[in-house]
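Just passing along the structure, written as structure tokens.
Note that this complex is displayed minus one protein chain, with the remaining chains in position.
Chain lettering (A, B and C) follows the sequence in which the chains are written, and residue indices restart at 1 in each chain.
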Amino acid sequence: MQATAEFQLIPLGAGVSVRREIERVVALLASRPLLIETHASGTNLEGELRDILDAVEAVHATLHADGAVRLVSYLKLETRTDKPPTLAGKRL
Amino acid sequence: MQATAEFQLIPLGAGVSVRREIERVVALLASRPLLIETHASGTNLEGELRDILDAVEAVHATLHADGAVRLVSYLKLETRTDKPPTLAGKRL
Amino acid sequence: MQATAEFQLIPLGAGVSVRREIERVVALLASRPLLIETHASGTNLEGELRDILDAVEAVHATLHADGAVRLVSYLKLETRTDKPPTLAGKRL
Partner (left out) sequence: MQATAEFQLIPLGAGVSVRREIERVVALLASRPLLIETHASGTNLEGELRDILDAVEAVHATLHADGAVRLVSYLKLETRTDKPPTLAGKRL
């Protein structure tokens, strides 16, 4: 099942600036079999739903392995059966 | 890796009332190895991160199999390494 | 225009535990002309849309005045014209 998604991660207790963690997240997402588009509030994703969920699990596991103590993430998922969901199709 | 989560699903094109779909979502979540707590804006979850992600995939797959054409869902995930994340620990 | 809503606030750079800030948020929301229901992932709200938006502004202003350096909040809003939106009507 193909899906589009948006992912945002917030590390708690990592200080006011979280740029290093966000760059790590984007690098992890980019290493996955997903189309990714970063923007100022998160990263949009396109791919198999299973691959998206696996990527989210990998992000949490990897950032904790890197030392993050507490992570909050937000994942918006969209699926549809009338046509393949694509990021391109959602742009104005 | 244990996690707490919040899940909300919105079916598009299903009409103004979506109660039937929401009841289906909660029944699906309740059939999973997860602690669930429903509230007026979604369902809070506690369990293994992998089980939570599997449940989300099952919700999308099952509702599409039931005839839903377009689904949008929101998943908030929290993980931490200093202590086990629990819903009880997050209540005031 | 009446609305229901869900509000969640995350202070960045406040350490791993943010309970003190969350208690402050709930106290601020409770001081407003709103019906509030706390749960493990946020606070559900019911009231006039303008009162909800004013409360959100007050939360950001007050927590910054208290010393918070960076705040991220999530507000979900629901409005409808076919019947008054209520938290009671959204529970299963």
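One rule holds for everything that comes next: a residue touches a chain if its C-beta (ideal position, glycine included) is under 8 Å from a C-beta of that chain, and two chains touch if they have at least 3 such contacts.
This structure is a prediction, so every number in the text was calculated from the model and none was measured.
Colleague: Provide the residue numbers of chain A that touch the chain removed from this figure.
Modeller: Counting only chain A, the missing chain is touched by 4, 6, 8, 16, 19, 22-23, 26, 37-42, 44, 76, 80, 82, 87-88, 90-92.
Colleague: With the missing chain put back, which residues of chain C would touch it? List them for me.
Modeller: Looking at chain C, the ones touching the missing chain are residues 1, 3, 49-50, 53, 56-57, 60-61, 64, 68-82.
Colleague: Using the touch rule from the top, list residues of chain B that touch the missing partner.
Modeller: 10, 12-16, 18, 69-70, 72, 74
As a working rule, only the chains that are shown with their structure count from here on.
Colleague: I'd like the most central chain, judged by C-alpha centroids against the all-protein C-alpha centroid.
Modeller: So the chain nearest the centre of the shown protein is B.
Colleague: So the centre of each chain is just the mean of its C-alpha atoms; given that, what is the distance between chain B and chain C in Å?
Modeller: Using C-alpha averages as centres, the distance is 21 Å.
Colleague: Please report how many Å separate the Cα centroid of chain A from that of chain B, as a whole number.
Modeller: About 18 Å, centre to centre.
Colleague: Can you list the chain C residues in contact with two or more other chains?
Modeller: Where chain C meets two or more other chains at a single residue, that happens at 16.
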